[in-house]
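Below is one structure, written out as structure tokens; comments come after it.
Here the complex is missing one protein chain, while the rest keep their positions.
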Amino acid sequence: MKKSGRLLTLAIVFLTCMAFGVSAQAEQTKLTMYYPVAVGGPLTKIVDSMIADFEKANPDIDVAAIYAGNYNDARIKALAALKSGKPAQLSVMFSIDIYDLIEQDAIVPFEEFAETDEDRAWLKSFYPALMENGMTMGKTWGIPFQRSTIVMYYNKDMFREAGLDPEKPPQTWEELATMGKKLTTKDRWGAMIPSTGYPYWMFGALCKQNGEVLMDGDGKRTFFNKKGVVEALTFWNDLSAKHGVMPKGAIEWSTLRQNFLEGKTAIMWHSTGNLTTVKKKAKFDFGVAMLPASKMRGTPTGGGNFYIFKRTKPEERKAAMRLIKFMTSPERSAEWSMKTGYIGISAAAYKTAALEKYITDFPPAKVARDQLQYATAELSTFQTGRVRKLLDDAIQAALTGKKTPEKALGDAQKSAERILKPYR
Amino acid sequence: MKKQFGYSEALAAWLLAIIWIAPLLYAFWAAFHPDEFAVRFDLFAPLTLSQFKVAWQQAPFLRYYLNTFILVSMILAGQLLLCTLAAYAFARFEFRGREVMFALVLVQLMIVPEVLIVQNYSTLASFNLIDTITGIGLPYMASAFGIFLLRQSFKTIPRELEEAARMEGCGVLGVLWRVYVPCARPTYLAYALVSVSYHWNNFLWPLVVTNSVETRPLTVGLAIFGAPESGVDWSVISAGTLLAVAPLLLAFFLFQRQFVQSFLHAGIK
Partner (left out) sequence: MTGVYAWLLLMPATILLAAFTHYPTIATFVQSLFSNKTVFRPSRFVGLDNYRAIFDDPVFFKVMQNTLLFALGTVPLSIILALLMAIWVNKHIPGRGFVRLAYFTPTILPMIAVANIWLFFYTPDIGLLDQLSALFGGQGHNWLGDSRTVLGCLMVMTIWKEAGFFMIFYLAALQTHPPELEEAARLEGASRITFFWRVTFPLLMPTTLFVFINALLNSFKLVDHLFILTKGGPDNASNLLLYYIYENAFSFFDTANAATLTVVLLALLATLAILQFTILDKRIHYR
């Protein structure tokens, strides 16, 4: 009989595991939210501690905050959770996901539960530039949280070495090219603009600087083949092809910070969300500046917004609102900004004593905010994933020399037209 | 006797071996040194364990270990059970449609579950099994490879043993458990090792199915932990990588011979 005991053991192991597998699902919390991280540093820990503070102040609410990877992963996972039996009530997702989320019938506008005057005032308390990607069809769908702009990090030691004034980073495209040339040596590059990960985002900055935007206000039309847009891509490409200050080919978003810290480039364009990590790790004197201008200054905003999902009970929505209000309050926003480099999302955040002092001691921290006055919305349309990939591919095709900027953008525009036409 | 092996050839073999092990060596280098040495090699760089500390704090490794452990044992238990039964039927029973059924099973050797992620995802969703460890495991439990391997093994077992057991009064299942299963032990071991190392390392399907810390296996946890978007920090990532592969790697180094023999065994079939 010993042998058939084996069968029994096997069956028991099997069933126990099955039970484990299912019971893992049964762990329920009152609020579940997903959130992404797209820059360096121990961001998950910071979010966790903010959530813990919230739970301490609100013992009746239990929040499970789940780190889901990058922005794309966060959207995939949050939507997948909605379809499965284990939905989330709110999430931080990419600000540009707004149209897809509306089309999937996944989110509700905040006007629906902003009942009091106080709530309505709260909705208006954020920087208007940060609200552009959160509003469409006359409603507010996303509340800014981890928001950024692109800033220019530069190595002051290298500026000195090249005989440049370390307090005068390039102000225009021409200066970027000429100074870049002086900064480029055998061992390092003058400047790097990342072209993987979020190439369309960097490109949005160049376009705005050249007086162009990439799409209309309701996400149904793109302007990829406009003259100013083509010029912007030509300039980007010229930085390597003509001026030789940037390496050829696609520049990796994720390793760029390492390159900058290792002194392989004198200038990098990157998210302000990297600021605190750069500050901690840089072994040289570095500066942060607004991006240079062609016709004007410009940057897209970027980053994640809070969304509340449609399939939620009224009491869950109330709890979610409390959580969002907590996380976006001036004090929390100031704390978040200091720990990461992301922008404080309201003027009130910059009036808190803590952030005021931080900025006085560390002026680079205010560049991103000051740049907001020149900011525009980030590329966001219906079928954002697909349209965005079209533009990403076009940019990379031009930078790797596969197509001319004109051809690449023309092709992308044609395909985008085909995708967006049904929505008009 | 003539020398069997020239020095140049041995040298080439060694060179290749060093290239092959280099990525792992690098991971050890980066994980045990301060992060400024991640991209710089200096013989006298100070050693540190702090990368492991950081990695351990940044991701719930214990939970991921548990998930992977549950996943791997569940899949293995399911596979052993289902494949044993099916292989027994194919090896020792005559029935109409046997050839057709066997061919239908073999289809899975080609159409591996990875290919059907989209459809299998919606199947799981309709059973409410998204984001469960069971959900990750189900598509792999009926394994054509396992059925095939065990059937081969069962076929080599002499009928006389079966008859002897029957004389002692064993039923159909009794014969299976008292004769066939013990005799096929090497095959089971081989298959188990192959299965465990496959599912320990599997990524795409678990990535698609899992949404939360409670279900993510190590690979998915590691991918999210080391997502390049967050700015690659090779020291911490290397430490995390070593943490994730440590149990399997350790088992492999300790039982190297059995591992290789098992893969050999599975390979011969």
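All chains are identified by letter, namely A and B, in their written order; residue positions are counted from 1 within each chain.
Basically, contacts are C-beta pairs under 8 Å (C-beta built on N, C-alpha and C of every residue); 3 or more make two chains touch, one makes a residue touch a chain.
Since the structure is predicted, the reported quantities are computational estimates derived from the model, not experimental observations.
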> Of A:136, A:155, A:184 or A:258, which sits in contact with the chain we cannot see?
Replying inline: A:258
> For the full complex, which residue in B:48, B:128 or B:197 touches the chain that was left out?
Replying inline: B:197
> Which residues does subunit B use to touch the chain missing from this display?
Replying inline: 2, 4-5, 9-10, 12-14, 16-18, 20-21, 23-24, 26-27, 30, 38-39, 81-83, 85-86, 88-90, 93-96, 98, 101, 104-108, 110-121, 123, 138-139, 141-142, 144, 147-148, 172, 197, 200-201, 203-204, 207-208, 218-219, 222-223, 226, 228, 232, 234, 237-238, 241, 244-245, 248-249, 252-253, 256, 259-260, 263-265, 267-269
>> Tell me which stretches of subunit A touch the chain missing from the display.
In response: 72, 76, 79-80, 100, 103-105, 188, 195-197, 247-252, 254-255, 258-259, 262, 264, 383, 385-386, 389, 392-394, 396-397, 399-400, 402, 411, 422-423
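By definition in this document, only the chains that are shown with their structure count from here on.
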> Which part of subunit B faces subunit A closely enough to touch in the complex?
Replying inline: 35-36, 39, 57-58, 67, 70-71, 73-74, 77-78, 80-81, 125, 128, 130-137, 173-174, 177-178, 181-182, 211-215, 223-224, 227-234
> If you look only at subunit A, which of its residues touch subunit B in the complex?
Replying inline: 3-4, 6-7, 10-11, 13-14, 17-18, 20-22, 24-25, 27, 34, 37-45, 64, 66-71, 73, 77, 80-81, 83-86, 197, 252-255, 257-258, 262, 274, 277, 281, 283
